[in-house]
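Omission of a single protein chain aside, the complex is shown with its protein chains in their original locations.
Note that the chains take the letters A, B, C, D and E in the order they are written out, and that residue 1 is the start of every chain.
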Amino acid sequence: MRYALLVQGAPYSSQASHSALRFASALLARGHRLECVFFYHEGVYNAARLAAPPQDEPHLHDAWCALNAEHGTQLQVCIAAALRRGMLDEREASRHGKHGHSVEPPFELTGLGQLIDLGQSVDRLVTFAP
Amino acid sequence: MRYALLVQGAPYSSQASHSALRFASALLARGHRLECVFFYHEGVYNAARLAAPPQDEPHLHDAWCALNAEHGTQLQVCIAAALRRGMLDEREASRHGKHGHSVEPPFELTGLGQLIDLGQSVDRLVTFAP
Amino acid sequence: MILHILNRPPSSSLVYREALAAMSDTDRLLLVEDGVLGALTSQVRHFQQVEGRLFALREDLHARGLEGQCDASVQVVDVDGFVTLTEEADKTVSWF
Amino acid sequence: MILHILNRPPSSSLVYREALAAMSDTDRLLLVEDGVLGALTSQVRHFQQVEGRLFALREDLHARGLEGQCDASVQVVDVDGFVTLTEEADKTVSWF
Amino acid sequence: MSSHALATGDLLVILRHAPHGSSWLREGLDAALVAAAFGQSVTLLFQSDGVLALARGQQAGPLGQKSTAPTLDMLAMYDIESLFFVEDALASFGLTQQDLQLSASGIPVTAIPELLAGHKQILTF
Partner (left out) sequence: MSSHALATGDLLVILRHAPHGSSWLREGLDAALVAAAFGQSVTLLFQSDGVLALARGQQAGPLGQKSTAPTLDMLAMYDIESLFFVEDALASFGLTQQDLQLSASGIPVTAIPELLAGHKQILTF
């Protein structure tokens, strides 16, 4: 089956990201396809490229990137939720006249419409919230 | 009296930051002094320098900076809570071999000991949580 | 005397019970943010044991369009009154 | 059939009531994260109406040291079983 | 459950959170508006504290934090006209239909499962 996940919890603050990544591994191991993870609400903080967790804790940002690299899962971040929270890629940073950026590929800032599209195009959409 | 605030909520996700800023204005208007706002847990996201909220919404990051500029209130961010969440100043970014930074003055990354110190040195410590 | 500050409503969160359990006979309770839902006449029964020591923040009632529904037993204070409550208390404890 | 997923325990949050209210006679409920506290024998009464359709995630019970306290009426599944539950359901709804 | 459906559609958005205290309500409404703009048929269910989103007389919050009330007025423009609230939830706050800023249909708790069954996708906020 084709799956997508909606992640609404910030990394480390709640278990949402850990749970979503665990579920992602399990569904892939069962032969399903994970098309996309969409980050909304506080979930957009998962895209923070500077995350530097202690070495004995899971590196959630890198785990998302590995999911993309190994399985082609898209990592889409709601742009409206991201901008107000300071999660800007290079294009948005320059559009807002800011120096530097906090989000980079494979995370992509996209509109909320992508979430709606996903809801129609995949077989299962599962939400992980704080 | 001398006050300090402990902010534990992320901006925009919960009302915590709005409430804390409103309370800060009120206590200053009553002639009290606001020594410091300490950001812990998800509150560390208030320091995100790239925040770009819509123009018709309060700019919380800038409101904190104004508090510092006008009243000398220190803006201290728990470094351990900040690093795992990708909130790094220039020094921490270079220490972790990362390019760019997400936190800048007047926000300062400091140890949790500062919160404990504050609890002893101010007359009132009020917590705003999500 | 301790000022307890509660920002969750009894309609969806049980943290109000923990706040009440922690209160002495002279402590005060201030309802703020979504916590002001507990000040409505239809909800205030949850706070019976602190009648006379129960406060709610006017600005948060007002923003939610609920100022008219606030029970008469609740003392409504504005944010200036919130500061006064913290002045009068020895310390504050937040419940969330 | 809908799979409902609940991550808050009835000991501190009332969202379980909303989840239960939304369930049809054939829907299933999976307790995950802190939600697994509701699967303990001492707490499972809150979920009486969905007996036989109540699941709890083994890994989350295990991490909390609570696998031994889980009630016999609850069907314990691992994360692989979680995926199976989503396969078998037409759609999922998360309550938090 | 009755034999004719209460409401059916592509997306049911369940709003469980009160205005102002968190961004759940705003972000849930945004999702509903975008779905409608994409041509989906959208139903809203106001449940639990979420019914307060419908209360008349809401204002901006601290520091001018935007109210969600004006967003509700935009729903009709996006053809979102299927609005339900749980009767018990509204009553638990001492409010009646007259206290609402716009027209929505009260349903008993027992009708909720039917709403969920009638929609292809469900998002909770």
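We adopt the following convention: a contact is a pair of C-beta atoms (placed from the backbone, for glycine too) under 8 Å apart; a residue touches a chain by one contact, two chains touch by 3 or more.
Bear in mind that the values here come from a model prediction, so they are computed numbers and not experimental data.
Of the chains displayed, those contacted by the omitted chain across the entire assembly are A, B, C, D. Here one chain is not drawn; of A:L21, A:L34, A:L75 or A:V103, the residue touching it is A:L21.
Considering the complete assembly, chain B touches the hidden chain via residues 6, 40-41, 80-81, 111-113, 115-117, 119-120, 125, 127, 129.
Hidden from this view is one chain, which touches chain C at 2, 14-15, 18, 21-24, 27, 91, 93-96.
In the full complex, chain A touches the omitted chain through residues 12-15, 18-19, 21-22, 56-58, 60, 63, 130.
In the analysis below, only the chains that are shown with their structure count from here on.
When chain A is laid over chain B using CA atoms, the rotation angle comes to 180 degrees (nearest 5).
As a whole-number value, the distance joining the C-alpha centres of chain B and chain E reads 34 Å.
Centre to centre, using the average C-alpha position, chain C and chain E are separated by 27 Å. Chain A and chain C, compared by their mean Cα positions, are separated by 38 Å.
Within chain E, residues 16, 20-23, 48, 61-62, 65, 120-121, 124 each touch two or more of the remaining chains.
Among all residues of chain B, those that touch two or more other chains are 12-13, 15, 19, 22, 57, 130. Viewed as a contact network, the protein chains fit none of the simple shapes, being neither a path, a ring, a star nor fully connected.
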